[in-house]
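Presented below is the structure to which this report refers.
After this line comes chain A, so read on.
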Amino acid sequence: MNKMDLMKIPYYPGCTLNTVAKQFDSSARDSALAVGFEMAELKQWNCCGATFPLAPDNLMGLTAPAKVLSGARKEGDTLTTLCSVCYNVLKRTNSVIRESKEKRGVVNGFIEEEYDGSLNVLHYLEVLRDRVGFEKVKGAVKRPLKGVKAGAYYGCMLLRPFEDVGIDNAERPTIFEDLLKALGAEPVEFPNRIECCGAHLAMNDEEVVTRLSGAVIDSAAGMGAELIVTSCPLCQYNLEKSRGAASNGVPVIYFTQALGLALGQEIETLGFEKNSTDVMPLLKKKGIV
Partner candidate 1 sequence: MSAHIDKDEMPVASGSFEPKIMAFVCNWCTYAGADLAGTSRMEYRPNVRIIKLPCTGRIDPLFILKAFENGADGVLVSGCHPGDCHYTTGNYHARRRWIGFKSLMEFAGIDMRRLHFSWVSASEAIKWVDLINKVTDEVKALGPFMEYKGLKENELE
Partner candidate 2 sequence: MPRIGVFVCQCGNNIAATVDTKKVAEEMARIPGVVYTCDYKFMCSSPGQETLKQAIKENNLDGIIVSACSPHMHEKTFRKASEAAGLNPYQCEITNIREQCSWVHHDNTKATGTVKSIDLTRMTIQRLKKNQPLKKIKIPVKKKALVIGGGIAGIQAALDIAEGGREVILVEKEPSIGGNMARLSETFPTMDCSQCILTPKMVEAELNENITLYTYSEVEKVDGYIGNFTVTVRRKSKYVDEERCTGCGECTEKCPFKVESAFELGLNKRKVIYTPFPQSVPNIPVIDAPNCPKIQKDKCGACAIVCGPKCIDFKMEDKLETVEVGAIVVATGYQLMPNERFGEYGYGRIKDVISGLQFERLASSSGPTGGEIRRPSDGKVPESVVFIQCVGSRDEKKGVSYCSKICCMYTAKHTKLYSHKVHGGQAYVFYMDIRSGGKRYEEFVRGAIEHDGAMYLRGRVSRVYEKNGKIIVQGADTLSGSQVEIEADMVVLATAVVSREGADSLAQRLGIGYDKHKFYNEYHPKLKPVETVTAGIYLAGSCMGPMDIPDSVAQGSAAASKVLALFSADEMAREPITSVVNKVTCNACWDCLTACPYTAIERDAIKDRKGNIVKWVARVNDGVCQGCGVCVAVKIH
């Protein structure tokens, strides 16, 4: 396919994808090309702040994401992200700016720009579902993940608060499973797929993270999952880290790695070696590689 004909979507990688989660970024970019769009990285960007300020008067906390949004608006009317946290922060900031005239004024004052909230912030999963279509993704699959029982882990930030970010029903989402189905895997719905992994407590409270992430893995394994896919570097980190503590070791990979795998990309380009859990034995067992 000629690169010129591709649908170009402005893309915000965020800091983590530029450093410890490079494999998330690269597998997503390659896969995008394979299904017909290009992730056009923003010319200039900064960290989104990694947390949406929950106290509504904390407008200072919106400065960083507002800057990202305002810059992105100059490159198009859509912005896509991969990391669930970036997605959550950018999408919520965007709605605040769009919906509150008053707050918009203050935030624009901080960033010294005139941004009106007219961007459409999309998660990569939404692009696949709504712009590309899972049918088309399915058609592009070259290496179906046949027989792989995969649990999709949503975590918190893709789903809550539903009114602002919800890419799907907050209690019964299916978007992730639908993608896995398109890739030929057998999605496993497990109860803890929408529970928290322990998030930033990774910094100072290992016990909580081990317990919560462990429960996620247990829950998935309990429903028969052999693989967990994530959409957030922090989830990925916490799940991988707590693997030892969890009774059932299950490899954890980014969903874009699963996507790239199914789309037939070279194994070497998928960056599995960067993950701290090893998915290769499973892939070999299933005859996928």
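How were these candidates chosen? In short, all candidates are chains of the complex that A comes from, given by their letters.
Please note the rule applied: a residue touches a chain if its C-beta (ideal position, glycine included) is under 8 Å from a C-beta of that chain, and two chains touch if they have at least 3 such contacts; residues count from 1.
Model, not experiment: these values are computed from the prediction.
Although all of 1 or 2 belong to the complex, chain A touches just one of them, candidate 2. Chain A meets candidate 2 in the complex at residues 169-172, 191, 219, 222.
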